[in-house]
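One protein chain is absent from this view; the other protein chains keep their places.
Chain IDs A and B follow the sequence of writing; residue 1 opens each chain.
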Amino acid sequence: MKIRTLEQLMALEQELCAARDRKPCVRVCGGTGCRARGSEDVLARFQTQLREVGWAEAVDLKFTGCHGLCERGPLVSLTSPEVFYQGVEADDVPAIVAETLVRGVVIERLLAHDPMTGQRVRREQELPFYRRQQRVVLRFNGVIDPTDIREYIALGGYRTLGVVLTRLTPEEVIEIIERSGLRGRGGAGFPTGKKWRLARAAPGARKYVICNGDEGDPGAFMDRSVLEGNPHSVIEGMIIGAYAVGATRGIIYVREEYPLAVRTLQIALAQAREYGFLGEAIFDSAFSFDLEIVRGAGAFVAGEETALIAAVEGRVSEPRQRPPYPVQRGVWGYPTVINNVETWANIPIILERGPEWFARLGTATSKGTKIFSLVGKVANTGLVEIPMGMTLRDLVEEIGGGALPPREIKAVQIGGPSGGCLPKALFDLPIDYESLTEAGAMMGSGGLIVMDDRTCMVDVARYFMDFLRDESCGKCLPCREGTHRMYELLTAMCEGRATDADLELLEELAQVVKETSLCGLGQTAPNPVLTTLRYFRSEYEAHIRQKRCPAGVCKALIRYVINAERCTGCVACVQPCPQQAISGQLKQPHLIDPERCIKCGICHEVCQFGAVEIV
Amino acid sequence: MTKLYINGIEVEIEQGASLLEAAQQLGIEIPTLCFHPGLSAYGACRLCVVELGDGRLVSACTYPAQEGLRVRTHSPRVRRARRMLIELLLSICPSSKRLQDLAAEHQVERVRFAVRDERCILCGLCVRMCAEQMMAHAIGFVNRGYRRRITTPFDLRSDACRRCGGCLYICPVCEVRCQGVGAPSAVCGSCTPPAPTCPPVYEDLACYMGATGECGTCVRGPRTPDSHSPTVAGRREKV
Partner (left out) sequence: MQEIEAIIERYGAQRRHVISILQDIQARFHYLPKDALMEVAARVRIPLIDLYSIATFYNCFSLLPRGEHVIKVCLGTACHLKGGTRLVEALERELGVREGELTPDGRFSFETVRCVGACALAPLVLIDERYYPKMTQRKLTQVLARLRRARQAAEAVP
């Protein structure tokens, strides 16, 4: 059915909304984390179980996008009675149906704990993980079925588009986005309204809008979750953007490594076309626009906009000189606006609620909210959305639930390979573009990796250089050769072969790579090195001068030993050792032969008593 | 026409020209390796970096001249960066005469990285020569990052190659081998621009023209890292 007028859409919205409220709803999380833990089985079980009790028609069963609390998946939420279950297995489903759905009784053991109070809580919002969040972009994630456009329409979706196309001029749209203060969520934080204005002003027979969904940062899955959980918000944002800048075609560039996102988008695009939100004369206006998907073939550098353009054009992802900027000369030479997934998803709600509302969120220079993927050595890993300006401490300690006992958090890595490591001493820093950049890191696209005292900062820097020397396109010398040489120097440090002169050389090289590289990848590549040098210099010095790895990570500098007092002589470690390096009899403390030990750590992994120690 | 300032000097150049062209118009020399006037600018070796008014370093060969731009071609930051870039290049390709000459010109006196003798700096001149001038498209870059190299498809003899030799002709590093390089440093230093050591006879003998050392008056060799004794051209002995 084609929607031609705003009135028609509003009528449909009301109809769908009313139908929606009549039935109790069961939402099974279909995010990647929950799927990996078996949520598809849970869903299938619900289907058969509901049929069995004859409730298949009476209950609205949905497979939704990511709820966020990936750590505790599979997650299931019910609307009547309102309850949130975690760690649900297929075998729990009959009980949920019989007890909770039919009789209204809550199953205590499936409820989440509030780690602060130790109490079990019934609703998502009661958990500290959710309480401090402000879900704007993610408001429908975990609520709607992303493969059904009617779900999005029922909650007001595409109404903003209708209003924009029928009542606002492109200039007015740009002005609203400018007033909102929205800045690009992809990393650098360029003002979105300004970018659009430049593109609108640029001469060109044809213009393009592109959604950059090449989320290549290791440790980040924000864009993935938005595309998988609420693809229409991105599509609606892009249509509005295209109208504002005068584009007739759009491209969603999404990683092939996200097959679910690709599939969800394909379905969403087909449905948007069917409803007339894409195609000719949208909302009976003079505006026509269509979108296509281009799958990224796997290159971190393709996140850089000129490299992304090269990939879209069917070439190797090599960046080129800017200026000319893509808004002047983009794909096939046409003016092109490139924004990332989260930026586009912000557009409909800014126009719906107004720029003043948006500008009230966040800080003076960083408006709105930001999604982070909170991962690493933290209790609650998952997807979170917070207002800009929240401190790192609140994010890590309150939402993240702090360290994994008995460890202690020592740093966070923010902004992916382009970002930096910030120490605990800076955890009162507000999360906004300027504060993070000043501290040597950057907002990046939203990867936030928590590190504890068992994380070696030299090893982390080496890890990122290993990533970057491989992901650099290799075009320009400082990035290609510089990241490789930094990796070599850091490897020497991790192996205890480095000298003070190497440290000096590393610092000097990092500076030159930052200054002279062609594109953003190279210019930010040294950040992990420079920030760890700035905040964790003593760890470098321990590796170089004392040949010691304080965190017990760098293999060449550690040894595994068995603490005879703790060892119960259970022989659990003897057989798994690939080197047969562990000797010992039942009930006698075991011993590791250092000559044979290859430091693989299996013994440490299998020991239940913490008797295998790293020294 | 676009008006800009290079090292404080005003210059006017046609729209669309690069900073390198603007500097050349003023006779200011900027070192380049991956640039050739007959081929498209690539911006890969970064040797031609210059400092803009806002402190950014950009490659002069690709950066378009813009109205009112202020450019410094030899600021301390630029020179420091170029020295590091040359050090990186030498560490890959120490036997290139061209690179050794650049090292000498820029006072690069040591290479602190582990030396690999690769004979290719991936400047891409040959790739562009093959594609843009010879229209052959026989060679190209394969892999990426630190594994990048230049070769033919599947590393086999290419049907597209006409063996014109254009790639060899244009290569900045493989044409002339440096004769003087040897352990312990990757920096040769033998061809450091000849500051005459024999002023009384210099005028007549014009040593720098090739008769270096023959008269026997020069006792001080070219500038080398401290560990070397006075040398005669092209030869070096350890103390």
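A few points about this structure:
In the analysis below, a contact is a pair of C-beta atoms (placed from the backbone, for glycine too) under 8 Å apart; a residue touches a chain by one contact, two chains touch by 3 or more.
Everything numeric in this text was worked out from a predicted model, so none of it was measured.
Shown chains touched by the undisplayed chain in the intact complex: A, B. In the complete complex, the residue from A:Leu6, A:Leu43, A:Val76 or A:Val294 that touches the missing chain is A:Val294.
Checked against the full complex, the one of A:Cys70, A:Ala272, A:Ile386 or A:Ala581 touching the unshown chain is A:Cys70. Along chain A, the points of touch with the absent chain fall at residues 32-33, 35-37, 70-71, 73, 215-221, 224, 256-258, 294-295, 297-300, 311-317, 373, 375-377, 381-382, 413, 416, 447, 449, 451, 455, 460, 463-464, 467, 471, 473, 576, 578, 600-602, 605-606.
Residues 131, 137-144, 152-154, 158, 160 are the ones on chain B that touch the missing chain.
By our rule, only the chains that are shown with their structure count from here on.
Centre-to-centre separation of chain A and chain B, using mean CA positions: 43 Å. Against chain B, the residues of chain A that register as touching in their complex are 299, 301, 316, 320-321, 323-324, 468-478, 480-485, 488, 501, 505, 508-509, 512, 515-518. On the chain B side of its complex with chain A, the touching residues are 42-46, 49, 57-59, 62-64, 66, 77, 80-81, 84-85, 88-89, 91-92, 112-114, 121-122, 124, 141, 143-148.
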